[in-house]
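All remarks here apply to the structure that follows.
A single protein chain has been removed from this complex, and every other one stays in its place.
Now for chain A:
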Amino acid sequence: MPDQLADERALITGLVDGNAGRWDLDGLIPEDLLRDLGARGLLCAQVKPSYGGLGLDSATNGELTAHTGSLCSSLRSVQTSQGMAAWAISRLGDADQRRTHLRALTSGQLAAVAFSEQDAGSDLSAMSTRIQRSGDSVVVDGAKKWITAARYADLLVVFGQYEDSAAAVVVPRSAPGVTVDVIADPLGCRAAGHANVRLDSVRLPAASLLGGGGHPLSLLVTTALTYGRMSVAWGCVGILRACLRAAVRHASSRKQFGTPLTGHQLVARHLADLFVAEQGATRACEHASRCWDSKSPEVATAAVLAKYVSSRNAATAAASAVQVLASAAAQDGHVVARAYRDAKLMEIIEGSTEICQLVLAEHAVTTTL
């Protein structure tokens, strides 16, 4: 792990450790803590220093994301949303939009990204949100579902149909016509601020349209999701590290039949599997980050592969960790209990396991023969 982030990691540990269990039970992270981390650039750490960001490369930000994820997947989800919003703005926005919005996102304002809808989950091409030009304004109408971090967000990056292609528009939460309904008691990442967002004739200045709009929907979606997949994948590495640490500690200290659990071969196998799951996910993430940092076109597929491997490994390994810790972890709020619920959601978001399988199968077919 790079030493350059030792202070940042210690800061996050200090703020989160010992509190994440309570946030999980309350379904809420204190907002001032999120704004403080945001103002330090830690929620979207790849933003360039010229916009007030830390300018980390993907590999270093990945390790920061894994560290956050090892402590609290809800906070890591907020980090994923903020990072994805910042990435969408830096790719799709013009120079003025980048300056304005990226500075806001590194000064304590919070953001979420709104893709999914009731009838457009895995099939985002079925999106029915409309962004329409009206003189010097744009008008946004639609209903977005399960938007991570929307509860906390000041800005929503909303994707929708625009003319004969698509567009992303930056919507202030405070704009008339925006309604944010918080989702009660989600299965996992309970404090990540999931919400449904309604946009009823939301009228905004035309300058809210990132890059003037008119982008291919497939490009908009894959561009933003590729960042999201990297972030979720590294976040799952964090889940795996937390589970490995908890399982090894427990198995080393608890005795049954007069022997530490580590001496029982069936328990030892769980530890081996946890270790291999963590290592495999880390290697897949490192490869994807290398593709990102070296501008290799392989990055799109490598991000899907990393997300697929990491989320599946995390879900399987979290279940093993619960098995090893047994009653010691069988209570909401415990790091392993959280991992068990949080990891399951990671198999669903940013491209479900099945969508990842379709993408990877297609890649195998076109590249192998």
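Structural remarks
One rule holds for everything that comes next: a contact is a pair of C-beta atoms (placed from the backbone, for glycine too) under 8 Å apart; a residue touches a chain by one contact, two chains touch by 3 or more; residues count from 1.
Simple rule for what comes next: contacts and distances are computed from a predicted model.
Among the names given as "histidine kinase", "Na+/proline symporter", "D-alanine--poly(Phosphoribitol) ligase subunit 2" or "Heme ABC exporter ATP-binding protein CcmA", UniProt records the absent chain under the name "D-alanine--poly(Phosphoribitol) ligase subunit 2".
Contact with the chain not shown here comes from a single listed residue; of A:T13, A:S137 or A:S165, that residue is A:S165. From the options A:L56, A:V299, A:A315 or A:A329, the residue with contact to the unseen chain in the full assembly is A:V299. The residue touching the chain not shown here, chosen from A:L219, A:A268, A:A326 or A:A364, is A:L219.
Residues 90-95, 97-98, 165, 210-216, 218-219, 221-223, 226, 294-301, 304, 359, 362-363, 366 of chain A touch the missing chain (whole complex, contact as defined above).
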